[in-house]
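Excluded from the complex is one protein chain; the other protein chains are retained at their positions.
Chain lettering (A and B) follows the sequence in which the chains are written, and residue indices restart at 1 in each chain.
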Amino acid sequence: MKDVKNQLWDYVLLVREKSPLVENITNYVVMNNTANALLAIGASPIMAHCKDEIEELVKISSSVVVNMGTLDAAWIESMILAGETANKNSKRWVLDPVGVGASKLRNNTASQLLALNPSVVRGNASEILSAAKYDIVSKGVDSLSPSEAAIEAAVILQGQTNGVVCISGADDYLVDTSRLAKLSNGNPLMTKVTGLGCTATAITGAFIAVSEDTLLATAAAVSVLNIAAEVAITKSSGPGSLQMNLLDALYNLSKDDFLSLLKIEIQTL
Amino acid sequence: MKDVKNQLWDYVLLVREKSPLVENITNYVVMNNTANALLAIGASPIMAHCKDEIEELVKISSSVVVNMGTLDAAWIESMILAGETANKNSKRWVLDPVGVGASKLRNNTASQLLALNPSVVRGNASEILSAAKYDIVSKGVDSLSPSEAAIEAAVILQGQTNGVVCISGADDYLVDTSRLAKLSNGNPLMTKVTGLGCTATAITGAFIAVSEDTLLATAAAVSVLNIAAEVAITKSSGPGSLQMNLLDALYNLSKDDFLSLLKIEIQTL
Partner (left out) sequence: MKDVKNQLWDYVLLVREKSPLVENITNYVVMNNTANALLAIGASPIMAHCKDEIEELVKISSSVVVNMGTLDAAWIESMILAGETANKNSKRWVLDPVGVGASKLRNNTASQLLALNPSVVRGNASEILSAAKYDIVSKGVDSLSPSEAAIEAAVILQGQTNGVVCISGADDYLVDTSRLAKLSNGNPLMTKVTGLGCTATAITGAFIAVSEDTLLATAAAVSVLNIAAEVAITKSSGPGSLQMNLLDALYNLSKDDFLSLLKIEIQTL
């Protein structure tokens, strides 16, 4: 794993060096935080959603982030156009299907966006199960652990999008055509800060702009966030200070901390 | 009051234990902060505003928050639908009539939402006076103190909505059909952090989900925020650090601090 770990660190350096321009159509709740997280890792965020300018902005960007958090009709049109434009211009893009499963609107929107084959789909287990339309009952999930079911769903979804699928949780799992990666960094207090999943998605946008290996780029993004949270938590007294210290830790993340804290396992499928 | 104080603390524990799902249609300015405050007290926020999914989301939620801060036509429709759906499904909901009195749009919107009888209306004195259409001149307010006038307006408004009306200020006043509660926690620096009134409203959404006694639930919500601010202020150097430390203090609030700091008086009307 030493080579893989160094590979991921190289991506961290590449983001800092190349400062990729990342176009974000994301939700109102997290815009400030995800823009700040992108700046902290060295990327350059654009936060813009109007259909009239999406094509131009996607074309000048290195990659695109689409996050379904605070949906409405106009934004959905822009999200679809962003995915289509990214595809036409060979830009990679990441989809965060926030809340899919909670409403027909979210299910339909996720279906439309997934049909555009996002380079990466990142969500929690519930979202990945919903996005994959994984039928827990007929699959006999009683005999599977929750994470086994989610991984099965991720593999199905991966087969549909042909990209990377990332399940966030206490451990994070990533699948592509041939590999399953397990990442084991982070801290439970992260679930008490709104939108850190969205931040993982946004950072993934920056990393897939600097590497052809989408699974490893996503692994780097998720690990950077989780390791920064581990560093930040030592200085934090609760979710408020964690949110703030996390940005400092992302900005100051050192090679030593990254390599010594990183927990990654990769197996061939 | 010892029994009442313990009653309020029980609600704090109930929110932590039950983690009520609270659907929020709120303003852009405070979304991040109110979502974080709900997480910090142990609740589960949903932040979504699209009319196409409001009915589904309200039905799966324990309670609903409607905040008029950054109004426009589409959001107003969603707010009305959220109130109607909450009523049909016997979910309690809280209205924050932000800025009512400042424009016809806000006055009309507040009227439409108040006609749906929100379980709680929370605002500052000016907003409660406007919401109640309290005619300061004809009422001869010269002979009343500002808080007396606001309480009179709150009683009128309470008679219309049949719910709880909460006036925020240096002291907070709550009225229902039979009781007037006075809460005396908090700190003046809270007025220098944007949207702490909105945060009080959001937290109220969580507390009315765990108690049938809406007045006491609202009192618990307002007191939790104000006491957390008193704890946070001791570690803060200004409004920036107060905003952050407040989330930590909400997350860490102890029974000892709550019971020893809580200042509440209740009288029968």
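Basically, a contact is a pair of C-beta atoms (placed from the backbone, for glycine too) under 8 Å apart; a residue touches a chain by one contact, two chains touch by 3 or more.
Just so you know, these numbers come straight off a predicted model, no measurement behind them.
Touching the hidden chain in the complete assembly: which of A:74, A:170 or A:269 does that?
If we include the chain that is not displayed, A:74 is the one touching it.
One chain isn't shown here. Among B:102, B:115, B:170 or B:269, which residue touches it?
Only one of B:102, B:115, B:170 or B:269 touches the chain omitted from view, namely B:102.
What is the set of chain A residues that contact the non-displayed chain in the whole complex?
28, 31-32, 35-36, 39-40, 45-50, 52-53, 56-57, 60, 74, 243-252
With the missing chain put back, which residues of chain B would touch it? List them for me.
27-30, 32-33, 69-73, 99, 102-106, 191-195, 236-241, 243-244
Everything below uses one rule, namely that only the chains that are shown with their structure count from here on.
Based only on mean CA positions, could you tell me how far chain A sits from chain B in angstrom?
The mean C-alpha positions of chain A and chain B differ by 34 Å.
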